[in-house]
Structures are given as C-alpha cells and as structure tokens.
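In this view, the complex is presented without one of its protein chains, the others remaining in place.
And now, chain A:
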Amino acid sequence: MSEKFKVTIDNIVIEVDPGTTILNAARMIGGDIVPPAMCYYTKLQGSGGKCRTCLVKVSQGSEKDPRPMPKLVASCRTTVMDGMVVQNITSPEVIEARKGVVEILLINHPLDCPVCDQAGECHLQDLSFEHGAEQTRYEFKRRTFERIDIGDKIQLHMNRCILCYRCVFTADQITNERVHGVLNRGDASEISTYITKAVDNDFSGNMIDVCPVGALTDKTFRFKNRVWFTKPVDAHCECDKCSGKVTLWYKGEDVIRVTGRKDQYGEVQDFICNTCRFDKKKTSDWTIEKPTEIDPRSVISANHYEMEHMLPVIDKKIM
C-alpha cells in the first residue's frame, strides 16, 4: 500500500503513511494540537498505552465507516484510517478526561518538586500545570518506598514513579536479558531489579533520560543544582560505544551533568553510554557545538536574556 491516508486532527488535514499512529500524525502537524504523552517514546518499541494522557476523541472512524469510536482512544496506540477525524483540544470531553488522568497520575506522586532533581524538566510537572486541577481530592496516605540504588550511579525513587514502563523497555532494548521490570500488580506494582541485582549495562544511564518524572535520577547530579540555574550546551566526543552526541549542563565553569540530547517532546535523539554520561565531566573531554535551544517558555530559559527569543506576545512586525 503506497497510498497515503488523509486524517483531520482538530480541523487540520494531513496526509500520512498507513500505519502511523494518531499521535505521530499530530506531531507531524506540530503545535498545540499534539497530545501530551507520558509513556510513549518513539525510540522504544512497544512503549505507549499505559498512561492515558494522550487520549483523543475519534469523531469519525474512517471514510468507509464514518461512525465515531465509542470511547476516547489512546492516540499513541491507535493507527490512523483514511478519512479519520480526530478531536484533541477542540473536544471538551478530551480536556475533561485528561484532567482526570492527571489527577489519577498524581494520586501517589509526592508533591516534593522542591526537593526533586527532575523539577524544571519534569513532564508530569508540565502536564499537571497545563491540564491538572489545582487541588487534590485524595485523602488517603500516598504509598511510600525507600530509595533504592540501582548500581552506584542511578537512584530509584519509587514514590515518584508513574509506572510508564519506559525504563523497562529501555532495559529490554539495550540488553539481551531482562535486568529489571515491574513487580506485583495494580496499586502494589513497583519498578525493581531482580533480587536487587545492580544494572551494570553500559547504556543503563539512559533510564534516567527516558524517565518522564524524577523516579530515576542521576546520583552524580543529586542535589548539585537546580536545572534552571544550569546552562545546557550541545557537545560531542569520539566514543566507540555510542554516538557521543550529548548535552552538557554547565554551572559556571563546571560540567555538572551530562544527558542525551532531547527533542521538543523530551525524547533523546541518541542513547549515550555510561562512560559519556558519568565519567566525562570536564570541558576538555568534549567538543562544544552551541548552546542548546530551549523553549523560551521553559523555566530553564528563565533569566537567560541572551537566548534572544522573543516571547510570543510580542508582534513580529514591530521587531
């Protein structure tokens, strides 16, 4: 099948290849109509369908069968059909459902953003800021766990985990044998390594990058600084294990953290190895390319006037 499917997402028509998901079709259009995604990750096979934040309404199934889908569908797992009509932000039902999903995700998530190292680049923070309610209605005790060290460089805060399974898929993808997974079911489920076996794979650090919340954090960066006081810089190095393309996070003269390069949806472009991530913390190890482009609305670009991005309120014509 070489023909293209015509999809309408929030009244914008786009032609995509058959087999594309609604989420990816929306990302081709870009802008505000892209559904948020907490668990779906382009680079991880089989991810998606867990968090339900990407719910959309399909008001017309296809050209041949124009009936609407009976329930809201997860756009990351639903492929497009020819003549499909999708509503995301134009449907009040979707907005309402997403608010409920955020509330569910936050039921057990501790509100320790002032302590959490992920704050400022946390997807759950963005999501609850944009879609969530101001107050929680949950009156019971949140589930709590002790902090677990996975290896000597990664720390797992199970309290903060939203069970998106991204790290599990990462572990499945980078190793042949399963090193960690989700134990137990339902409310009791938790991310764990088998018999607390340390993950010692060369690419295990990517679990930190794929984690949308602060459940998996870099121990070498723990409490070092807040994300918005550091300056991200694109850099690369010669590495025989990975592509070597990273983002360095500077505080003054020091590299305090190395991460993979993330795109606008917070997904890393290339997985990087642990040597690059944890051991090369000197400027002399790297060839610096340019400052990383940060969304001007992000807290990371707060007080960085050198970024020279005009805020959207300013009319381009008067520049």
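We take it that a residue touches a chain if its C-beta (ideal position, glycine included) is under 8 Å from a C-beta of that chain, and two chains touch if they have at least 3 such contacts; residues count from 1.
The working rule: contacts and distances are computed from a predicted model.
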Item to complete: Among "Cell division protein FtsQ", "ABC transmembrane type-1 domain-containing protein", "Potassium-transporting ATPase potassium-binding subunit" or "NADH-quinone oxidoreductase subunit I", go ahead and choose the protein name stored in UniProt for the chain not displayed.
Response: "NADH-quinone oxidoreductase subunit I"
Worksheet item: Which of these touches the unseen chain: A:E15, A:E63, A:E93 or A:D112?
Response: A:D112
Worksheet item: Of the listed residues A:F229, A:Y250 or A:Y265, which contacts the missing chain in the full complex?
Response: A:F229
Worksheet item: For chain A, which residues touch the unseen chain?
Response: 112-115, 119, 222-226, 228-229, 299, 302-303
